[in-house]
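Take this structure, written in structure tokens, and hold onto it; I'll ask about it next.
Complex shown without one protein chain; remaining protein chains in place.
A and B label the chains in the order they appear, each numbered from 1.
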Amino acid sequence: MVKDITIGQFFPGNSFIHKLDARAKILSCFVLIIFIFLCKNFASMGLMCFLICFVYALTRLSPKLMAKSLKPLVPIIILTSVLQLYYNNTGDVLWSYKKITITDGGIYTAIFIVVRIVALLVISSVLTYTTAPTDLTDAIEKLLSPLKIFKVDIHTFAMMMTIALRFIPTLIDEIDRIMSAQKARGADFESGNLLKRIKALFPIFIPLIISSFKRAFELADAMSCRCYVGGKGRTRMRKMSFSYRDAIAGVITVVICGAIIFMNFQFEALI
Amino acid sequence: MSVLSVKNLEYAYSKGTPFQIGALKGVSVDFNLGEIVGVIGHTGSGKSTLLQHLNGLLKPESGEILFEDENIWSSKESVRKCRFGVGLCFQYPEHQLFESTVFEDIAFGPKNMGLSESEIKERVLESIKFVGLTEDYLNKSPFDLSGGEKRRVAIAGVISMKPKVLVLDEPTAGLDPVGKNDLLDLIKSYNKTTNSTVIFVSHNMDDVALIADRVLVLNDGNIVMNGTVPEVYSKGSELLKLGLDVPEITRVFLKLHEAGFDVPTDVYTVSDGKEKLLEFLKRGKMNG
Partner (left out) sequence: MEKIIEFKNVSFKYSDEEFDVINDLTIDFYEGQFTCVLGHNGSGKSTMAKLINAINYPTSGKVTSFGFDTSNEENEIRIRQNVGMVFQNPDNQIVATIVEDDVAFGPENLGVPPEEIRKRVDEALKIVDMYDYRLHEPHKLSGGQKQRVAIAGAIAMQTKCIVLDEPTAMLDPKGRKEVMSALMRLKSELGMTIILVTHFMDEAVNADRVVVMNDGVVQFDGTPSEVFSHTEDLKKIGLSVPKPLELALELKKEGYDLGTKILTEDAFLEAFRSLI
């Protein structure tokens, strides 16, 4: 079912990570993602993983939750590691059959790549799990606000993002409903050639587009009834303010990144 | 004669999560040929889940649905047969209109059934008549119609498949009193002329009282009442306990009864109410 897709999930909480300023979270998440790519060997990656696990533990969210979100991505992860095994033939040959050669170097890199992907997914999930979508868009608006000098309308962009996030679940429900209704009239979405399948989508997308326009007009009316005239003169209820927590998070990020650079030099590069 | 029967149907949405709303917990019920059945229950009672099982949109986790004595999930053909044999019309069906003309939209179902051009045309003409619109409407765009007209066209789009059982989820939602009564009359006359079974969900007990032969009450995934309109409506206080509305007149009689007046409580129309009260008043005079 379309309904099983979850985008921008947020799990409210009261943990250290939840309380961090969204701007601090976005920035450190961004830095950590860069440094995940800069990790060159198991020592530095190990340190990174330790930090990520520690951060996840701090969110006080169940590890099961993370496992559940990783599940649909398992095929992609397996595929990438198999490709690594196949293409990377460095080191000692362990096993070989016709064109396929498996080496210990290949195994190491395959494992390394899997760890890297999982690390990337976990750290970005920590950001979305612990940050309310509104905070996220607000923070992006703030972080990008220097672009205003180039006449980029950051506020409108952030408002569009908020509305998109708000309406994604509504539209998913709607697609579900329209699909069921057309199925009840004998519509068939699952068989036939490509052209037939594309044609079969009309009964879904035409009503969806019509209702989306209707929603858009009604929403526009509702927004202007609440005196919305764009970003000018607007205040915000949530004040964003850096606290000692953000300083701690910043210091830890910098220290870990420094350590990773150090370890990259200390130990032999794997990748 | 039973045309559609549900046996020990169980179904849970998102098992094991707090979102387990609208689940069914062992529902068994028969629907007979030619009857009108009103289904009531508050949001989350499982009525929408039940409806979507009736034409095979949802597959039971356990239990079975028999359409004309055949398990609808026994083969691919039987599911298809049930799709067309049990016409399901969703809430706000006008939101599913998509073709450029009313004719094309009503013809969508029959086309999917693989009928011939002439047969499709015949059915479209027949269906538009059933919903009380003239043939002039057939060449219009469905999007130029009024809300009430759109609703009728959408219902015609289901009727055109000539289902033996017509299932409607809150057909009168959002209509004003006149639109509502007109539509209920149409449903009633459709049922009489075609001798098909009609199953409809409604929040409005007055609507159900107006046209239903039988009433099903769903609560928390179970059928808690199943009987004729007088049978079910006489249990007004139980219905209130289930968080359901009872007809306004029934509420008046429940109030009177509670206050110690010896009046019946299975009254749900103004004319019946008037009769019962006159009776009571005359009796009072005789005793006094």
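The rule is simple: a contact is a pair of C-beta atoms (placed from the backbone, for glycine too) under 8 Å apart; a residue touches a chain by one contact, two chains touch by 3 or more.
Here the structure is a predicted model, which is why all the values come from computation and not from measurement.
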| item | value |
| --- | --- |
| Touching residue (missing chain; options A:149, A:195 or A:229) | A:229 |
| Absent-chain contact - pick from A:60, A:177 or A:215 | A:215 |
| Sites on chain B contacted by the missing partner chain, in the whole complex | 42-43, 146-148, 173-179, 203, 243-245, 247-249, 251-252, 254-256, 259, 261, 270-271, 273-274, 277-278, 281, 284 |
| Interface residues of chain A (partner: the chain not displayed) | 8, 10, 12, 132-134, 162-163, 165-166, 169-170, 173, 214-215, 218-219, 221-229, 233-239 |
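The rule is short, and it goes like this: only the chains that are shown with their structure count from here on.
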| item | value |
| --- | --- |
| Rounded Å distance, chain A centre to chain B centre (Cα mean) | 44 |
| In the complex with chain A, residue positions of chain B that touch it | 52, 55, 57, 80, 83-84, 87-90, 93, 95-98, 108-109, 112-113, 143, 157-158, 161 |
| Chain B-touching residues of chain A, taken from the complex the two chains share | 177-178, 180-188, 202-203, 206-207, 210-211 |
